[in-house]
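Heads up, one of the protein chains got dropped from this complex, but the rest are sitting where they should.
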Amino acid sequence: MASASLGQRVVQPVVRLIVSLALTFFGLLLVTFIIGRVMPIDPALAALGDRAPADVVDRFREEMGLNLPLWQQFIVYVTKVFEGDFGRSVLSSRPVLEDIARVFPATLELATVATLLGVALGVPMGVLAAVHQGRWPDHVIRVVGLFGYSVPVFWLGLVGLLVFYAKLDWVPGPGRINIAYQDFVDPITGVMVIDAMLQGEWEAAGSAARHLILPSSILAYFSLAYISRMTRSFMIEQLKQEYITTARVKGASEARVVWRHALGNVAVPLTTVVTLSYANLLEGSVLTETVFAWPGLGRYITDSLLNADMNAVLGGTIVVGLVFVSLNLLADVLYRTLDPRAR
Amino acid sequence: MSFDLLSVENLRVRFHLDKGTVEAVRGISFRMGREKLGIVGESGSGKSMTGRAILRLVQKPGSVTADAIRFNGRSGSRDLLTASPAEMQAIRGGQISMVMQDPKFSLNPVMTVGKQIAEAYRIHRKVGRTEARERAIAMLKAVRIRDPEAVFNRYPHEVSGGMGQRIMIAMMLIPDPDLLIADEPTSALDVTVQTQVLAIIDDLVTERGMGLILISHDLNLVASFCDRVLVMYGGRIVEECRAKDLHAATHPYTRGLLAALPTIDAPPGDLQVLTRDPAWMHA
Partner (left out) sequence: MTLISRAWLLAETPQSRRQAALGQAYLGWLAFQRNPIGMAGLAIILALIVVSALSPILMPFDPIAADTANRLRPPSGTHWFGTDELGRDILSRLIAGAPITLMIVVLVAVLVAPVGLAIGCIAGYYGGWIDRVLMRITDVFMAFPRLILALALVAVLKPGLENAILAIAVTGWPPYARMARAETLTIRQSDYIAAMRQLGASDARIILFHVVPMCLSSLIVRVTLDMAGVILTAAGLGFLGLGAQPPLPEWGAMISTGRRFLLDQWWVGTFPGLAICIVSLGFNLLGDGLREVLDPKQR
């Protein structure tokens, strides 16, 4: 009954988790390394062009360490990644890390707004579906959610543009901000709405916010689909528990039983779901950003891919993997601190 | 003793499943006053369903019918079958409460026990947080918990089974109901704390002049603790008698149960196999 020390309860498992995540990250580097090396495109030729003279190519190979045995190349690769050196992008001819730092806030902005919307709508929908399990509100909400699992995000984006931009003109077209304001906003945080407000450019901030509406709503739909589905199944599980009967025996109203008692028990696993859905949006952003010409990480990766800019592709992939792994860590730490049984 | 606290007439609980309809309770009737009534039977005899049906807590595939479930508490007489959902909410906890089998499952795991007890009080009395807290602590004291202030802030997983059940009793009695249904209240507990918990229930029920329905599979326990006993088999009441007359029971099922009890002073011969006659379900 005496509570164990903070060290035993929280710190030790978290340390174990960090070690396991570090191993995972190491494996991730190995996979990207292998992908980069089996690439049919010769990195030397890709950097120098097909018509480079043979001696220049040889010197380049030597400098880049491409003549070393594979395992030495891997060590060099890992060392460089830990130094933050992902090489130079062929397309932008800047260091890849610099490119990623520039585009990442745009993705973060989109994913954050989308997650907030997804939670605000998805949780109540899931609760409603669970309470009316097997009746029409449940069926409607489930189909709305399942449709979110079924619709191609890029197509929904295109249809969204067609309807709300081209036909109805409710929202602006692709891009992050009206071109007229583009030069008014200097990147400070990289989140355009905030940057514009910091500089007192209210009209520019409004334009940036309006540009956010459609792409973030579309991503939010996917987050909503996931969150409402998980909320529903967690709630169904909890509503069958005996303490729910206890609450009813006490005379608690149905609203109190559902929102206070059952949802209270669902809140902790839900934080994990929300964190994971945030991570999943990074994936959704690859296609959404392509459709909306949104200069974020997803579009950076696809553009680099289509131009065989492998340094940029692998750098982007590693960063996404790193974010994934960190969000998993965050989910676990949140779980341990929020659930009284795990404290 | 007047039998006017609760009268149940022709109560049936049915479950509509794919395989067809299953009747868990098959038309039982009984009356009780402010006394200790025991309901005994094996698992599946419908004893727990009877308790839940009175509180109208039978869930979806199940349905409850009866000619009447008349409850006559301090705030007047009512047919529980026709009471509105709002009336039922006021009755649950406020006038009829229930203690369930295992505090490990029946307490909300992410709420402190104090909050859960205070909540039970505040649902039925319009009082502030502080007063509810004081009441809850007093109630914890009444169920003989030492250091109630400390226990108030504990989570259910931080208390033992016996303490959990006392917390459950505190929570169910704090709004001062007229009738307590105790559904196997000691079955999940260590033998050493069973008597302790029963003694607390006994004291509080007697002190407050409440009625008690004790649902159990334990013939000895019911016989020694209650005033009257109903024996259920296959969803029916097969025997009804005063607890002290149980040894003179007439129904073959009850006789079989009594014969199956090992005694300390008799030589341990072969135990009788309980005979079951399907006709008991229909008679």
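Of note:
Lettered A and B in written order, each chain numbered from 1.
Here is the rule we use: a contact is a pair of C-beta atoms (placed from the backbone, for glycine too) under 8 Å apart; a residue touches a chain by one contact, two chains touch by 3 or more.
As the structure is a computational prediction, the values presented were derived from the model and not from experiment.
Of A:104, A:181, A:294 or A:324, it is A:324 that touches the chain left out of the display.
Per the touch definition above, the residue from A:161, A:214 or A:230 contacting the chain not shown is A:161. Listed residues A:70, A:101 or A:146: the one in touch with the omitted chain is A:146. Among A:68, A:194, A:236 or A:267, only A:236 touches the chain that is left out of the view. The residue from A:28, A:219 or A:252 that touches the chain not shown here is A:28. Residues of subunit A that touch the chain left out of the display are 20, 23-25, 27-28, 30-32, 35, 38-40, 139, 142-143, 146-147, 149-156, 158-159, 161-162, 166, 233, 236-237, 279-280, 282-283, 286-287, 290-291, 301-302, 305-306, 308, 310, 313-314, 316-317, 320-321, 324-325, 328. By the touch definition given at the top, subunit B reaches the unshown chain through residues 18-19.
One rule holds in what follows: only the chains that are shown with their structure count from here on.
Subunit A and subunit B have Cα centroids separated by 52 Å. Considering their complex, residues 55, 57, 85, 89-94, 97-98, 100, 102, 105-111, 119-120, 123-124, 155, 157-160, 168, 171-172, 175 of subunit B touch subunit A. On subunit A, the positions that touch subunit B within their shared complex are 1, 3, 241-243, 245-254, 256, 261, 264-265, 267-268, 339-341.
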